[in-house]
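The complex appears here without one of its protein chains, the remainder shown in place.
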Amino acid sequence: MSIVVCAEQRDGSLRKITFEALSEGKRLAEASGETLKALLIGSGIAGLADELKKYGVDEVAVVDNEALAAYAADSYAAVLGAYIAQENPALVLFGHSAVGKELAPRTAAKVDCGLVSDCIAISFADGDYLFSHPVYAGKAIGKYKVAGPVRMATLRPNVFAVAESEGAGAVVDFAPEITASKVTITGAEMASGDRPELTEADIICSGGRGLGGPEGFALIEGLADALGAAVGSSRAAVDAGWREHAAQVGQTGKVVSPNLYVASGISGAIQHLAGMGSSKYIVGINKDGEANIFNVADYGVEGDLNKVIPALIEKLKELQ
Amino acid sequence: MEFVYSDEERMMLQMSKGFAEKEVKPIAKEVDKEHKYPAENVKKMGELGLMGVSVPVEYEGSGMSNICYAIAIEEISRQCASTGVIMSVNNSLACDPVKIFGTEEQKLKYLADMASGRKLGCLGLTEPNAGSDAANLQTTAVLDGDEWVINGRKIFITNGNEADYCVLIAATDKSQGHRGISAFIVDLDNPGFSVGTLEDKLGIRGSSTAELVFEDCRIPKENLLGEVGKGFKVALTTLDGGRIGIASQALGIARAAIEDATAYAKERVQFGKPIAKLQAIQWMLADLSTHYEAARLLTHRAAYLKDQGQPFGKEAAMAKLMAAETAMKAATQGIQILGGYGYTTDYPLERYFRDAKITEIYEGTSEVMRLVIATNVLK
Partner (left out) sequence: MKIVACIKQTFDTEAKIVIGGDGQISDEGVNLIVNPYDEFAVEEAIRTKEKDGGEVVVVTVGGDKAQEALRYCLAMGADRAVLINDPALVGADSGAVSVALAKLLSEKEAGFDIIFAGKEAVDYGAAQVPSRLAEKLDLAQANVVTAFELSDGKATATREIDGGSETLELALPALISAQKGLNEVRYPSLPGIMKAKRKPLEVLALADLGLSADDVASKIELVSAELPPARKAGQRLTGEVDEVVAKLVQLLQEEAKVI
C-alpha cells in the first residue's frame, strides 16, 4: 500500500507545504514500509513532477487536463476520489492550506474516510498512525487514531521539516473522467508586494494597538523588510481599521508558526497567543513590563517601540 | 426555590454581555475622562430594546422581567457605570412611573417614546432644600385654565442635559405637606424650561447631572401624572423600583473590581510568586466574592418580587444598601490589590472607585436605605 501526498500548485509553481508533506510522507513511509506517491493535478503542470522527485517519491501520478486549470473543490475532489479508489492508499496527506482545508474534507466525504485536520505531528507505531492536532486554538493537543483502510490528514504549514531524499521517482499519467465544476472563478486579487505569505513566512513581524495608529505599521513594514518577513497584526489593530483582516493573527485570525515572531505593541492576550504560540522563537517589544507577551517571549524587550524598532532596523541594515 | 436562568434570562445575559464588551467597554475610559455622554451607544441600546426592558410591548417596550432588567444593567455597568445609570434612569425613573400611573394616552405617547429609545427621560425630584427629605419641595405647579404653570429649580438630575421628557415632582398645595405634592410629565421642548448648572463630579462622569430650571413653564392640564396630591406616592414607588437598577449598577462595578483585581493578582509576582498565592490577598478576594454573591441574590430576589406584583420596597432597599457597600469595598480593596498601579489611571480600578461612591448616595443614601429597612422591620 501507499502514502499519497496531494501536491499543491498554483499558477505552475509548487507550494512549499507540498515539500513539507512529501518529507513527512517519506519519513512515515520508511517507518511503515509503504511506498510514497504524489498526485499532481492541473493543466500544463507535467513538468513539475521532476521537482517532486527530489523528496523521495516512488511515483508521481500526473493528472494534466485543461478542465482542471483552475482549482475547484468539486472537480478536484472527483479526481482524488477516482485516484484513491484505484490506489487504495493507507494514508493521504494534504497541506492545511486554503486549498487543502477545503479539498481534503470534500474528498474524505467522497471516499467516506476519517480525516484529522491541521496536524502538527504524525507518528507510526504498533502498526497504526497517531495524529496530533491542536484543539481549542492550541490550548490542548488531541491525539487521534483513524479507522482505515484509508486515512487522511492535513498538515499545518511550516511545522514539518523539509528534507530531500531518494526515491524510485517514476512518473505516470492518470486520466480519470473529469467532472465539470459547479463553480466559476471570475477574478482573483493577490496581495501586492513581495513579502512572503503570512502562513508560509519564516519570520513574521506583527503590530498591535501599541502602534498608536495606522502610520505605526510603517515601522513594522520597515522591520519586516529588513528581515524579509511577513507582516501580521493583532485583532485590536484590525478592529481599529489599521490593517486588513487577512493580516490578523490569533484565534479568529491566522494560525502561524514561523521560526521567529516579533510582536510589537501587542499585549499578548490569550486569543492572540492562540495564533502564534507555536512559533519557534518569540520576541516581544512592549513598554509595559507586566505585559503578558513577556510570559511567552524568548526575548523580551521592555521599551518604547518607537525607539526600539528604528534602532533595530538600523542595526540589521548594518549587518547586511 | 430555583436558582437557574430561564431561556430568556440566559439570552439577555449573553446579549447584554456581548454588547457591553464590544460596544461599551472600548469607549468607557474616554467617556469618563472626557465627561462624554455616550450618545451613540444610548441610541444603539434603544434599538436593542434596552431602554424599556420591562415596559409592555404595546408601548414599544421589550416586555421582559425585572430580573432581565437587573441582568442587563449589571452587564452594562460592568464595563461603564455612566452608561449603566443613563439606562437605569430612563427605565426605572422615567418609564416606570408612566407605566404604573399614566393614562392610556400618556403611555401611548410618552412611554412609547422613551421605551423605544426615540426619546430620553429623567426624573426631577431633588431640590436644593429637598434631598433625603424629598417632600420639602419648593417647585410649584399651579393650574391656570387648561395648563399647569411650573416654577422652580431641580438639581442633580441625571440625564437632565439630554432628556426630552421629565417626570417632575412638584408642590400643588404647599399647605398640605407631602399630600400637596403632584407628579407631571413635562415635555422639555418648552420655552419655560432651561438647563442650568451642570455638575462636575467625582464619578459617573459620562452621565450628566443637571440643574433644571422652570420659569412659568406651561404644560397641558392632561400631563398630570396620577392624581392631584398623590405625587409623593409616585416618587416613592418610582424610587423603590429604581433601587433595583442602582443595586444592579453597583453589582456591575463590584464585579469589575473583583475580576480585574483577581486577574492582576494571578499575574503580579512579588517575593518570587504571584501575589494571588498570598493569604492576605486571597482573603480579600474571598470576602469580596461572597459579598458580591449575597448582594446579587438580594437584588434578583427584589426583582423577582416586583415581577410577581408583591411588595418589594424593603428588599430593594436591602439590595441597594448591600450592593452599594459591596461596590465601594470591592473598589477600595481592588485598588489595594493592585498597589500603586491601582492608584494610577493606567488601570480602571480608580474609575470603579470613583463610580462606586455614587451608588451609596443617589436614589436614597445608605442611611436612608437603613431607615427604610428599619421602618419595615419594626412595623
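Every chain is named by a letter (A and B) in the order it is written, and numbering of its residues begins at 1.
Operating definition for what follows: a residue touches a chain if its C-beta (ideal position, glycine included) is under 8 Å from a C-beta of that chain, and two chains touch if they have at least 3 such contacts.
Keep in mind that what you see is a predicted model, and the values were worked out from it rather than measured.
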**Request:** May I ask which residue of A:T18, A:N65, A:S117 or A:S206 touches the chain that does not appear here?
**Result:** A:S117
**Request:** Among A:A21, A:L36 or A:A77, choose the residue that contacts the chain missing from this document, as touch is defined above.
**Result:** A:A77
**Request:** Taking the full complex into account, find the residue in A:G25, A:G42 or A:G138 that is in contact with the omitted chain.
**Result:** A:G138
**Prompt:** What is the set of chain B residues that contact the non-displayed chain in the whole complex?
**Reply:** 7-8, 10-12, 14-15, 18-19, 47-50, 53, 57, 62-64, 68
**Request:** Just the residue numbers, please: which parts of chain A touch the chain that's not shown?
**Result:** 10, 15, 73-74, 77, 97-99, 101-110, 112-118, 130, 133-147, 181-191, 197, 199-200, 202-203, 227, 245-246, 248, 251-253, 259-260, 270-271, 277-278, 280-283, 294-303, 307-308, 311-312, 314-316, 319
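Here is the rule we use: only the chains that are shown with their structure count from here on.
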**Message:** From the mean C-alpha coordinate of chain A to that of chain B, what's the distance rounded to whole Å?
**Reply:** 53
**Prompt:** Hey, which residues of chain B end up touching chain A in the complex?
**Reply:** 267-268
**Prompt:** Given the complex with chain B, which residues does chain A contribute to the contact?
**Reply:** 290, 292
